[in-house]
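Complex shown without one protein chain; remaining protein chains in place.
For reference, chains read A, B and C in written order, and residue numbers begin at 1 within each chain.
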Amino acid sequence: MSRTIRITVWNEYRHEKNDAAVAAVYPAGIHEAVAEPLRREPGFAVRTATLDEPEHGLGGGVLESTDVLIWWGHQAHEEVSDAIAARVQQRVLQGMGLVVLHSGHLSKPFTRLMGTSCLLRWREAGEKERLWVVEPGHPIADGLGAWFEMPHEEMYGERFDVPAPEAVVFISWFAGGNVFRSGCCWTRGKGRIFYFRPGHETYPTYKQREVQAVIRNAVLWTAPGSGPEMKLGDREPPLEKI
Amino acid sequence: MSRTIRITVWNEYRHEKNDAAVAAVYPAGIHEAVAEPLRREPGFAVRTATLDEPEHGLGGGVLESTDVLIWWGHQAHEEVSDAIAARVQQRVLQGMGLVVLHSGHLSKPFTRLMGTSCLLRWREAGEKERLWVVEPGHPIADGLGAWFEMPHEEMYGERFDVPAPEAVVFISWFAGGNVFRSGCCWTRGKGRIFYFRPGHETYPTYKQREVQAVIRNAVLWTAPGSGPEMKLGDREPPLEKI
Amino acid sequence: MSRTIRITVWNEYRHEKNDAAVAAVYPAGIHEAVAEPLRREPGFAVRTATLDEPEHGLGGGVLESTDVLIWWGHQAHEEVSDAIAARVQQRVLQGMGLVVLHSGHLSKPFTRLMGTSCLLRWREAGEKERLWVVEPGHPIADGLGAWFEMPHEEMYGERFDVPAPEAVVFISWFAGGNVFRSGCCWTRGKGRIFYFRPGHETYPTYKQREVQAVIRNAVLWTAPGSGPEMKLGDREPPLEKI
Partner (left out) sequence: MSRTIRITVWNEYRHEKNDAAVAAVYPAGIHEAVAEPLRREPGFAVRTATLDEPEHGLGGGVLESTDVLIWWGHQAHEEVSDAIAARVQQRVLQGMGLVVLHSGHLSKPFTRLMGTSCLLRWREAGEKERLWVVEPGHPIADGLGAWFEMPHEEMYGERFDVPAPEAVVFISWFAGGNVFRSGCCWTRGKGRIFYFRPGHETYPTYKQREVQAVIRNAVLWTAPGSGPEMKLGDREPPLEKI
């Protein structure tokens, strides 16, 4: 339990360069805002990677030496190469944790792992979002109260077209009249996946204490274990008499 | 598929006799308001039963000849005999469907089957409730649109202390700031259970078209199948050589 | 409930033409063996389609007018066009039922919908398989006893790399020492998916009464409902004051 968890925070990193409103909130990029509180945690080793780096920053063994990958993308999902999306998918099946944030719901790695459209309702009205904890015993809810809220967020609403999560940790209430399963857990292969809804690029969501706590908890929950390898046939039991 | 489904609508039937405001909305009792639209469905045979009848109206073979039991109770949960609650539980395990409405979340049959406290937040403020369909492919959502609402309802809010449902068909939004898993499915033994939130005794909720459609769909979904009996040992396969 | 269910049985249809041992068991093709008992059911309209037909037999509106697609493939999964696999996936998300048989576990439509490798252990030793019903209340177990068996089958063994099923209806015991989740249910989008393990091409598995009953039950269980459309935004509720 005391081993280091190697985290890579991946960010599309375009809005921050194209849009002054986003740059004002996240001058060093959303990846740095997500990475910064994780860097203060004992036992976490944190790197970042972005779309416009060679191999999207995931080559040279980075992906292979990542225990938990955090993913933020939005306007350039289609620019992520199919080959790299497939490598992320394979790494998850072999045990790498994946934490998908906000508009990452339409990213290639996530939609490939879900098998569904991952579409949802949405509205940009800067409305209040209140997240209710519906699984208070789940490790991702550690340290939280029964609810927390953000004064201004983009709205995401149901129907969220994903496979029914293995656990729904949070459900969001939006002032404008919508609800959303905002914290969703799945296992795929040996890997654990957590989707967390908040995080619009024009709001300081990732600077909020509860949001940082959830991402930290999600890293711990998705970190790989040491169960049997996914390779088949390497050590079979004796064939019983048939 | 063409056989008759034998439905028993059970109601505590106290509010309607004690409280003029309730009697004004449901003069013949909530059980009659629930039963009436079901009686118009082909293939449904509908009876009612109430707390103050002998054996709560469930003796004399009524329970044994019920395919789907619908349950509404509120102020007198403790007056339901433990023996009859245990018989309801056993019938569900053997395959009888159970549809639990609104304040029935604290009824003895439901809490025995769930194994949890079944507690929740609540508030009587006559606020708007909007139900969103989160599983559009589920049979209980047949014939519905993406959402429907009630202008005035009692609020039930998360954390709802039940085992994670096998399917969450509806999530409610309440104007006052809460969310709730309002349509929840479980299997226990051979039986299927559906909990449906709406239905406060002072609002004409059970007269609303969508609510009636959900209850009808829930009867079809919880109706027993013809899978193997739950009795063990009646026909074992040959013991393989060991 | 009385509407016709339009079924298309899809078969790769290569083994039967290449391999005399297979042709001896299934002279008209596996698709005809699967289709024949379904054609005798009231309310089922059954077509077949095969790999070597134009558009694999799924063009010209066939896929769009299919309620439940049954899929058998094995040696030629890669010859199924990506475009048609994607169309099958989309149709499932919109509500079409999908029943995947035996070696179809590695077919393109199934692996795209699962998001995992779908790999498993296997062995061809003609050993005994016994299926135990683990969800006796599930509609797919209707009419079955507590167990049934096949004297000779190919072995499929765990770990089966699929997302944890929403229901596991059957678990298989194999004489040689393996177990397998042989009847698995998932919902993806509005569609229901059932995977059923038995069915090796050199054994008369599809002529067995229980196997035919399971496939018939699976058609009924996966047949589409009439819940809300998956299109978003076509009729939104009024925005609440924010």
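Simple rule for what comes next: a contact is a pair of C-beta atoms (placed from the backbone, for glycine too) under 8 Å apart; a residue touches a chain by one contact, two chains touch by 3 or more.
Source: prediction; values computed, not measured.
Within the full complex, the residue among A:Gly57, A:Gly115, A:Pro163 or A:Pro224 touching the omitted chain is A:Pro224. Among B:Ala23, B:Ala45, B:Leu106 or B:Met230, only B:Met230 touches the chain that is left out of the view.
One of A:Ala28, A:Ala86 or A:Ala146 touches the chain omitted from the figure, and that residue is A:Ala146. Within the full complex, the residue among C:Val9, C:Ala49, C:Leu93 or C:Val133 touching the omitted chain is C:Val133. Residues of chain A in touch with the missing chain: 1, 95, 128, 130, 133, 135-139, 141-147, 149, 166-167, 175, 187, 189-192, 220, 224-230, 235, 237, 240.
Where chain C meets the missing chain, the touching residues are 130, 132-136, 146, 157-160, 164, 167-168, 171-174, 177-179, 181, 241. Annotation for chain B: contacts to the undisplayed chain at residues 89, 93, 112-117, 119-121, 123, 125, 127-128, 159, 161, 163-164, 166, 175-177, 186-189, 228, 230, 232-233, 236-242.
The rule we apply is simple: only the chains that are shown with their structure count from here on.
Fitting chain A to chain B on CA positions gives a rotation angle of 180°, reported to the nearest 5. If you average the Cα atoms of chain B and of chain C, the two centres end up 33 Å apart. Chain contacts: chain C has residues 128, 166, 175, 187, 189, 228, 230, 237, 240 touching two or more partner chains.
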